[in-house]
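For this depiction, one protein chain was excluded, whereas all remaining protein chains were kept in their positions.
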Amino acid sequence: MSTNASALRHARYVLGENPVTAFAFGLFVLIVLAAILGPSVVPYDPLASNTSRALQAPSAQHWFGTDQLGRDIFSRVIVATRLDLFIAIASVALVFMLGGLSGVAAGYFGGWVDKVVMRIADTIMAFPLFVLAMGIVAALGNSVQNIILATAIVNFPLYARVARSEANIRREAGYIEAARLSGNGDARIVLTQILPNIIPILVVQMSLTMGYAILNAAGLSFIGLGVRPPTPEWGIMVAEGAAFMVSGEWWIAFFPGLALMLAVFCFNLLGDGLRDIVDPRRRT
Amino acid sequence: MRRRDFLKSTAAVTAGLAAPAVFPSSASAQARNETLLAISENAPNSQDIHGVGANRPAYEVSWNTYDRLMTYGVKKDPNGNDHYDFRKIEPELAEDMNVGANSITFKLKAGAKFHDGTPVTAKDVKWSFDRAVTVGGFPTFQMKAGSLEKPEQFVVVDDRTFRVDLLRKDHMTIPDIAVPVPAIYNSELCKKNATAQDPWAMEFTKNNGAGGGAYKVSRWQPGTEVVYERFDDWKGGPLPKLKRVIWRTIPSAGNRRALLERGDADISFDLPNKDFQELRAAQKLTVIGTPVENALQYIGMNTKEGPFTNVKVRQAVAYALPYQKIMDAVIYGQALPMFGDKDNVTTGFEWPQKHGYNTDIAKAKALMAEAGVPNGFETSLSFDLGLAGVNEPLCILVQESLAQIGIKVTINKVPGANWRNELLKKNMPLITNTFGGWLNYPEYFFFWAYHGQNAVFNTMSYQNANMDKLINDARTAGANADKAGYEAAVKGFIDMSFEEVPRIPLYQPLLNVAMQKGITGYRYWFHRQLDYRQLAKA
Partner (left out) sequence: MFSLIFNRLMLAIPSLIGVVIVTFLLTRALPGDPAAYFAGPAATEQAIAEIRAKLGTDKPLIVQFGRYVSDLARGELGNSLTTGQSVAKEIATRLPASAELTLIGLMLVVILAVPMGILAATRPGSWIDHVTRIVSTAGVSLPVFFTGLLLVYVFYYRLGLSPSPVGRLDVFLSAPPHITGFYLIDAALARDAEVFVAALKQLILPALTLAIFALAPIARMTRASMLAVLSADFVRTARASGLSSSKVIVTYAFRNAVLPVITTLGMVLSFLLGANVLVEKVFAWPGIGSFAVEALIASDYAPVQGFVLTMAALYVALNLAIDIAYGLIDPRVRISS
């Protein structure tokens, strides 16, 4: 109990000390709110076209302007938050399960388990990662599930390695030895002793890779492998708006791009902040 | 001093001082106004139109670096721009053509040479025609469209005389000899580079020129750049004005527009419709738009299976499409509308022409009720992702509009590589697509798009014996010069296609081209590629 309290105190200290992290935290709350409440508070139907109001510049009526089909960009940007956040969270959760668990297993058991997991991680690392993600989505079809899967796969080595080295260090620790001597099975030790102890470190990774997941999905959208139209999604909106930039309609790509950047920015800063909380010595 | 002016002046100075430039291909040593810089989205993948999988840009290389025996004449379109004339066949490599009852005889021009200096003989012509009908794939298919099918048809009479023996009477034979496919190859050069596995030297001609056209390729960087130099010994027509043509691939549409607007590039076809609309209005560049002959963007419905087998449902869809919205917000007026005629009965027999449907949701709902599906159904609408710029917004508007009559549509993006494959399977319920034929005859269009032979272009799998009969009648009447019979048949099948609406024409696209003000001599061709030979720069 007291460790929790001190961690909280430490967190408050870090937030107070580091205004940037506090800012990121505020941004995060905003993003989560947009994801939860977005669809019910936006001024326009994000899917409804209105060709008589197409390509209008930002105004009091349309804060972020309208796109080619007269859809309200502000509404689309806000509504897209949920999907983008979902892609990020789902892919990170998936890689946490796949990479985290197999990494822990590799670190704890060593031997052939370690060899297999590390060979898989090395193989993935040897791929140009974006092209691997592209290939997976192109081969399996462009749907939200496959974008999530592809993003998870390319992040696998990162998680597996971090989890492995952390598990490896703890394997010989006294409290693990004690648990083993008191007759606990390996599976039980991994799940109850090792995993809970390395979760904080993986959570830092998760925050950092959330940003990467969003960028990855946006990159896939840019080359045409994104979600199904007319679903609003930041990356696809930037990609479609890019064509209008030269003719002066900068707002179509700019605002979704800004949202994309802010979200990734927020996750990255948050990841840094979390790292400070979890492991003050590693602060960079 | 602007950069280009600077280049020009240094070019003049260096040309004066050291006449032979260090790099003969160095363009900065050549006058800018004899060099054309064309930009496009895609690059040619071959110099040879016969090659397996040769893409459309490859047709452009072939068209400018090879000659055909005959070519098409020119006319002015309603806007006063040059337009090839599909009724006028003129000599190119041949100096004349004699049409007999069962054969056509060509006399080759005296002194005609290939790029390597070898004289062009009838042997080369025969070898080239033999190749086109033998290698299979697209060239063989296109030759067949003019009843040019067997090597035995092609006869060398003497060095300068070549004869085609006719298998049957076909009014497409002569027009087909002037399309890009029967290009004339340097047979000796090709044979030298042929192997046992590759008797027609297809590997060689893919990356090397073997023709005698007005231009020869001097630099070939697949995917990036093609540079041509003029062939000064060309006999196929008046010597072209441009000495040099540089063709660069610029994948991003925004960059292509920026290059044109800033005067860095000279000419391009590949811009979004909206850009063409704005460039035309700004008047800084010359923009020429020509309706693409015999081409239509349409919504196709699967008549073999699913809800669209019911003609009432198809008509309901035809009344529910947001035609005008598509014209305004998707193609920015860069097309001719094909909807909203007073009824579905044609008055003339030209093609394409307007049908009688227009957006009328009440009528569409009534038709849905009559069809027994008042509450609609779910289906999917597929499009080619390679053409997403037009197709995606179009499909979103169609999706929104069909929702009003209860048809819930999910949009299905099909990657370009897979599109043809999906079309061949013929199981997509609802698609949008463009189809156009090279040869500008209604029966040619209908033969591919509506005939029960069920070609890949009959994307709706439409089969109707009455339709087939009308199409066949028109072909026979055409071949026998039976004007009245021909017109009756054409009118018959157009009317039927409107009443039965297996596909709903939306618009006839324009082929737009934007170029610098000083460029003259642009000519529209049915193959929709650039012909450098008539272009000039002021």
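Order as written gives the chain letters A and B; numbering starts at 1 within each chain.
Here is the rule we use: a contact is a pair of C-beta atoms (placed from the backbone, for glycine too) under 8 Å apart; a residue touches a chain by one contact, two chains touch by 3 or more.
Source: prediction; values computed, not measured.
Colleague: Of the chains that are displayed, which are in contact with the missing one across the whole complex?
Modeller: Taking every chain of the complex into account, the missing one touches A, B.
Colleague: Can you tell me which of B:103, B:207, B:410 or B:427 touches the chain that was removed from the display?
Modeller: Candidates B:103, B:207, B:410 or B:427; residue touching the omitted chain: B:207.
Colleague: Can you work out which residue in A:126, A:169 or A:187 touches the chain that's missing from view?
Modeller: Final answer for the missing-chain contact: A:126.
Colleague: Hey, which of B:157, B:282 or B:456 is the one touching the hidden chain?
Modeller: Per the contact definition at the top, the residue touching the missing chain is B:456.
Colleague: Which parts of subunit B are in contact with the chain that was left out?
Modeller: Output for subunit B: 7, 23, 25-28, 32, 35, 37, 39, 43, 45-46, 51-53, 55, 136-138, 141, 206-207, 219, 221-225, 246, 248-252, 254-255, 258-259, 262, 264-265, 415-421, 424, 448, 455-457.
Colleague: When the complex is taken as a whole, what residues of subunit A touch the one chain not shown?
Modeller: The missing chain touches subunit A at positions 17, 19-20, 119-120, 122-123, 125-132, 134-136, 138-141, 211, 215, 218-219, 222-224, 235, 238-239, 242, 245-246, 250, 253, 257, 260-262, 264-265, 268-269, 272, 284.
The rule is simple: only the chains that are shown with their structure count from here on.
Colleague: Express in whole angstrom the distance between the two chain centres, defined as the mean CA positions of subunit A and subunit B.
Modeller: Chain centroid spacing, subunit A to subunit B, equals 46 Å.
Colleague: For the complex, which residues does subunit A have touching subunit B?
Modeller: Subunit A residues touching subunit B: 47-49, 51, 54, 68-70, 138, 142, 224, 228-230, 240, 242-247.
Colleague: Which subunit B residues qualify as touching subunit A in the complex?
Modeller: 252-255, 257-258, 272, 274-275, 278, 325, 328-330, 385, 388-389, 392-393, 395-397, 399-400, 410-413, 415
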